[in-house]
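Missing here is one protein chain; the remaining ones are kept as they sit in the complex.
Per-chain residue numbering starts at 1, and chain names A and B are given in the order in which the chains are listed.
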Amino acid sequence: MSTLPWIEKYRPKTVDDISYQDEIVAVLKKIISNDTGEFPNFLFYGPPGTGKTSTILAAARELFGPELMKSRVLELNSSDERGINVIREKVKTFAQFTPSGHRSDGKSCPPFKIVILDEADSMTSSAQAALRRTMEKESKTTRFCLICNYISRIIEPITSRCSKFRFKPLSKDILIQRLSFIAEKENIACDRDTLVTLVNCSEGDLRKAITYLQCASRLKLESGCIKSSDVLEIAGILKDDVIEKILDTCSTGSFEKVEQCVQNLIFDGFSCNQIVTQLHDVLIERHDLNDAKKAIIFEKIACVDNDLIEGADEYLQLLDLLVLIMKQMK
Amino acid sequence: MSLWCDKHRPKTLNTLDYHKEQADQLKKLVHSEDFPHLLVYGPNGAGKKTRIMCSLKELYGPGVEKLRIERQQFETPSKKTIEMTTLASNYHIEINASDAGIYDRIVIQEMIKTIAQTNQLDAQTQKSFKVIVLTEVDKLTKDAQHALRRTMEKYMNSCRLILCCNSTSRVIPAVRSRCLSLRVPAPTADQIAMILKQTCKTEGLNLPQELANKIALKSNRNLRRALLMCETAYVAHYPFTNDQEISEPDWELFLRETARQIVQQQSVDRIVQIRDRLYELLCHCIPADIIFKGLLKELLTICDGQLKPQIVEIAADMEHKMNLGDKQIFYLEAFVVKFMSIYKKHLEFSLAGCI
């Protein structure tokens, strides 16, 4: 039968288990142990896979105990309907029930409820506007915790009503530590090299790293040890020599060759964003390009990255970029 | 009376002709304890849907092939009803969510919720989950993709998603991180030629190697297209000859002629004529980004090497803006006009240099 995804299985259960986010853990621990119940509205933001949702869930579990959690915590996220009406109805009704101060296991339970709004940056701005007054009005009995990746997508009036905490991307050591722990528990053979590749591929996102690990282990069932190349293929990352070949083609100065190269890349199905990012990383270290040329190239790379997100055609954008690199390399 | 590309589509993972190592991995995956969400991506005609169907068959057996068309209705918050056509079997359902346009988020949420909440009837013999196949995921709005991500986590127990798209650039990273990505590259020209020959053999026809190679090259590494071209060639003229003409789609010829006209004369009158031609293409449902690419390709073959970088830049810029805007004809025209003005200047400049 279906096993739990490892990201759920190994989610931290207490606030102490959260790795690397020292400031917010300090604040939360104070609040949890503090009986005056001063709990502000929170806004957790930061790159994905750094522990935002896990943190507030762990804090809620510690505050309310596992049984009361269901009645004291309302979790809403983008998969649920979240236009204006949901905010008005669901949140308002939930916020209006007065909670008791007792817990079945005898510990004191703070007299408020928590509404967790996950992926808040995808709420429409009118839904966010409806939220602000609700936050103010129901502040006696309810606290809000908004979670998002980009704080700029949350309207200013809301961010000024919350205590903001940025979740930092996790350091490589923490990631390696956590991954080895999981690999051991799941009986996966995985050498240090592979772990380092995993960490490099995931860029500080623990969820990504664990998912890659799980995927790799699925594809390698009988054959035992997971290799670095497996991880690269799963992550959709191009091998270094492919990138080198692209740059060599650009340096030939032949338009036709560059055109053919782009065509082949598209045929191979690689994600254009991935190609652009990897080109960027390699070009940073190149010494044969002076700063002025680098400046032009990287400006173009940033534009292409944006245009791709806005939906432009991959072939045209990639061709445009490589042609520019070719011009600069002459 | 089905086309060759449908008739001879491989039905099981064992009978796939290329990317065999990937087929092996898929098989392992299917038989493993937990089947993950999948994101299958690659260029057109590379075989993504084929592989998905094969995997489904491996998962559930032949019952998967009994397909029926269903129509489902969804109600949006603004009280509008959308009707969606889906393809379903007892074990899976296939939707093209981008058909719903701006309401795709609603469709996804409702659809996945309903399916996830209905349980399998016979729990012993079947897998405990259903599969939802979502095609053209890269055309989904960002809203719909956000709706997808948490849904994927929440309903992991009762359903699995197989997402299919051309490129992962437009799929948000959060969705990508929740799936196992499978890259399906386009087959090489040799592989295509081999498949063409095999298909013809099964049909009892004799396809000479040279013709097979010719078709494979012209098909742009798109297997579906190659098979269609081959079938057209068969209908046009059998027995096959090596120097047989392979017909190109008429819109491609039209584009080539348009490009030729652009290069021939740069004037306001000519622009008006080109506009008519562009409208003609748009009316025949040729997608605007294909017009862009096609036009660019033709113009690049005709114009001077010096101008190429500039023209590519303009094309990329206009195409990008076209995606943000509403009326495609504006951007197509803008591109043509810009090209004309650059080309004309260049001509005058080089002529002046010669004198």
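For the reader, a short list of remarks on this structure follows.
One rule holds in what follows: contacts are C-beta pairs under 8 Å (C-beta built on N, C-alpha and C of every residue); 3 or more make two chains touch, one makes a residue touch a chain.
Please note the rule applied: contacts and distances are computed from a predicted model.
When the unshown chain is looked up in UniProt, the name that turns up among "RAB31, member RAS onco family", "Cytochrome c oxidase subunit 3", "Activator 1 subunit 5" or "E2 ubiquitin-conjugating enzyme" is "Activator 1 subunit 5". Considering the whole complex, the hidden chain is in touch with A. Checked against the full complex, the candidates A:131, A:183, A:231 or A:323 give a single residue touching the omitted chain, namely A:131.
Of the options A:15, A:31, A:117 or A:213, the residue whose C-beta touches the omitted chain is A:31.
Within the full complex, the residue among A:39, A:212 or A:270 touching the omitted chain is A:39. Contact between subunit A and the absent chain runs through residues 23-24, 26-27, 30-31, 36-41, 46, 87-88, 92, 110-112, 126, 129-134, 136-137, 139-140, 149-153, 156-157, 159-169, 171, 204, 273, 276-277, 280, 284-285, 291-292, 294-296, 298-299, 301-303, 305-306, 309-310.
In this section, only the chains that are shown with their structure count from here on.
One simple way to say how far apart two chains are is to compare their mean CA positions; for subunit A and subunit B this gives 29 Å.
By the touch criterion given at the top, residues 25, 28-29, 32-36, 41-43, 46, 77, 109, 128-129, 142-143, 146-151, 153-154, 156-157, 167-170, 173-174, 177-178, 180-181, 183-186, 221, 289, 292-293, 296, 300, 305, 308-309, 312-313, 315-317, 319-320, 323-324 of subunit B touch subunit A in their complex.
Residue ranges of subunit A in contact with subunit B, taken from their complex: 1-3, 5, 8, 48-49, 77-81, 83, 85, 118-119, 122, 149, 205, 207-208, 211, 214-215, 218-219, 221, 233-236, 255, 259, 266-274, 307-317, 319-320, 323-324, 326-327.
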